[in-house]
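Everything below concerns the one structure shown next.
Shown here: the complex without one of its protein chains, the others still in place.
Should a chain be cited, it is by its letter among A, B and C, assigned in written order, with residues numbered from 1 in that chain.
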Amino acid sequence: MSTLINPSYVRCIEACQQCLIDCQVCLTKMATKESMNDCPYCCLQCIESCQVCLKMMAADSQWAAAYCRLCAEICTYCAEQCGAHDHDHCQRCAESCRACAAACREVASAA
Amino acid sequence: MSTLINPSYVRCIEACQQCLIDCQVCLTKMATKESMNDCPYCCLQCIESCQVCLKMMAADSQWAAAYCRLCAEICTYCAEQCGAHDHDHCQRCAESCRACAAACREVASAA
Amino acid sequence: MSTLINPSYVRCIEACQQCLIDCQVCLTKMATKESMNDCPYCCLQCIESCQVCLKMMAADSQWAAAYCRLCAEICTYCAEQCGAHDHDHCQRCAESCRACAAACREVASAA
Partner (left out) sequence: MSTLINPSYVRCIEACQQCLIDCQVCLTKMATKESMNDCPYCCLQCIESCQVCLKMMAADSQWAAAYCRLCAEICTYCAEQCGAHDHDHCQRCAESCRACAAACREVASAA
């Protein structure tokens, strides 16, 4: 990762990148299947929340922490929903969501 | 619509805006239901293709027409898939996709 | 605008669509010029904040109002910065930002 990024954002940017991809994969695989809960509706929201965090952190925006705070909430919700499904892509997505929630909380609480 | 936009893009920008919203609604409502075809997997792709077109046209990019050409293909595919479902949101999405495909083709063919 | 959208979001979605486009135009025209203030760095952030609002409202997300609250703040900041420039695209951008801030505040305060 570039050293030109604000160093306090590096870990969170990586977590958001991974979470966005794993949510997009989960959304893709689940989109046409019946679901017993909010998966992959949660992924659809999580993709957007990760994307805006990424962009705001890379832009060193004064709102980066505020977006990370919301992203942590959405990732936690998404981890609960996808984590209740046994599919590999759902489990993988839940894991990335938990890691992203932790990284986003860290950025939010440092602000 | 602003007159500061390249005038040849105004209609297409409006069509992409509407198509993006209607695909997002269709994706939201279908995401957790069983589907007999590619709806709403097609919407997921159509949202991205509309979004990049919007941004490239507003940026007066030399690639705007190339993105519109791809968007016309994806909208046509999405209109076929969603159009095969009776739900209001699918029919509405199919209609916006057809209008967007036409507007994108017009921009692509003028380049 | 589709009646399939949550009716309380219709005006705000339209304001975000216009603001996103006008910020992208302002960013495009200003990107390679010297600026005496934060324009168009503010536009870069405003584009992202409008985009995530649009997607969250169309998805009827429980976080839509929270994203609108942040978007109102960013639009207000962007209106101040771009409004201090005399260019047509900056004035146009500032006007769309003010309208978007008002629409976003309305959604945020109704939640």
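Operating definition for what follows: a contact is a pair of C-beta atoms (placed from the backbone, for glycine too) under 8 Å apart; a residue touches a chain by one contact, two chains touch by 3 or more.
Just so we're clear, the structure is a prediction, and the values are computed from it rather than from any experiment.
Although one chain is not displayed, chain C still touches it through residues 27-28, 30-35, 37-41, 44. Residues touching the missing chain, restricted to chain A, are 1-2, 4-5, 13, 17-18, 20-22, 24-25, 27-28, 51, 54-55, 58-60, 88-89, 92, 96 (touch as defined at the top).
Across the interface with the omitted chain, chain B contributes residues 41, 44-45, 48-49, 51-52, 55-56, 59, 61, 63, 66-67, 70, 73-74.
As a convention for this text, only the chains that are shown with their structure count from here on.
Between chain A and chain B, the superposing rotation on Cα atoms measures out at 180°, rounded to the nearest 5. Residue numbering shows that chain B and chain C use the same positions for more than half of their mutual interface.
Computed from the mean C-alpha positions, the centre of chain A lies at a distance of 26 Å from the centre of chain B. Residues of chain A in contact with two or more other chains: 41, 44.
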